[in-house]
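Inspection log for the structure reproduced underneath, given as structure tokens.
Each chain you see keeps its place in the complex, though not every chain is here.
Letters A and B mark the chains in the order given here, with residues in each chain numbered from 1 onward.
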Amino acid sequence: MTLRIIATGGTFDKHYNELNGTLGFADSHLPEAIARSRMTVDATLEQLPLLDSLDMRDADRARVLASCRAAADKAIVIIHGTDTMRETAAVLGAAALDQTIVLTGAMIPYEIANSDALFNLGFACGVAQVLPAGVYVAMNAQVFPWDNVQKNRAAGVFQTL
Amino acid sequence: MTLRIIATGGTFDKHYNELNGTLGFADSHLPEAIARSRMTVDATLEQLPLLDSLDMRDADRARVLASCRAAADKAIVIIHGTDTMRETAAVLGAAALDQTIVLTGAMIPYEIANSDALFNLGFACGVAQVLPAGVYVAMNAQVFPWDNVQKNRAAGVFQTL
């Protein structure tokens, strides 16, 4: 079993820019988070352009799909913004690849106190190795099939349709 | 699907006592870690006496087994010290309960920088909901069956026999 972790940005990887006081993207936190997990599973980190998921276009989702297709790994975790996680999951789900693909992200950036990022990464790395082939969203310690999930923006949680 | 999280102590829950400069146990960090995960799955935290797993005796393992037996939950995560995680897993494995029981812990306490605790909690909460009934150890982003796992103390990682 090998594991591929694909970074695409989202809240998980937002970074505070102290010069202008905004949250944006710099280096991914995934290398640090992965080292911190002490994972001994054979894992590869693939870093795609880091985007706010509200800025993701069709071409960006196609690139995520291409990365999955090109990967020999049966287990894939995708770190993604929460706002359009469902849309990317739908693109991947429609492709019906013979891999277990789990999208996750965070409600609070990895570098901010009280973040769920590391929990979610662990959760996704676990279920990606155990679930049958398919595309899933893993948030709030739950696994959702790609075609039955939505973000409840008012509550800040994921739920079924 | 409901989830039970059983706290038994171990490095995960070690707390720095500033009056005497030692690491021991006070309140569990699990309530904070669970809140931080934003889990919406129906989860119950059960706190047993918090022990260094080197101090765990047969009666302590029997108590963990009793908690599993008494639980209606099909998915159980046990937070446990790493040094004798395998021994407790063996006691639970021999009981052959119809539940998915996942033991995890941490190499660095939750409250110390660079801790793997939150990752491991997420990983265990994920696989506990997805694996078939049985007893497993989840560390280093890997799932080990209870009867084929050991801690490599020199390297600080878990591996098969």
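In the analysis below, contacts are C-beta pairs under 8 Å (C-beta built on N, C-alpha and C of every residue); 3 or more make two chains touch, one makes a residue touch a chain.
From a predicted model like this one, the values you see are computed outputs, not experimental measurements.
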Next item on the list: Since every chain is the same sequence and 2 are placed, give me the total copy number for this complex.
Entry: 4
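Everything below uses one rule, namely that only the chains that are shown with their structure count from here on.
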Margin query: Tell me the rotation angle, 0 to 180 degrees, that brings the C-alpha atoms of subunit A onto subunit B, to the nearest 5.
Written below: 180
Next item on the list: Would you mind pulling out the distance in Å between where the CA atoms of subunit A average out and where those of subunit B do?
Entry: 25
Notebook entry, point to check: Where on subunit B does subunit A make contact in their complex?
Noted result: 3, 33, 36-41, 43, 107, 114-116, 118-127, 129-131, 138-143, 156-159
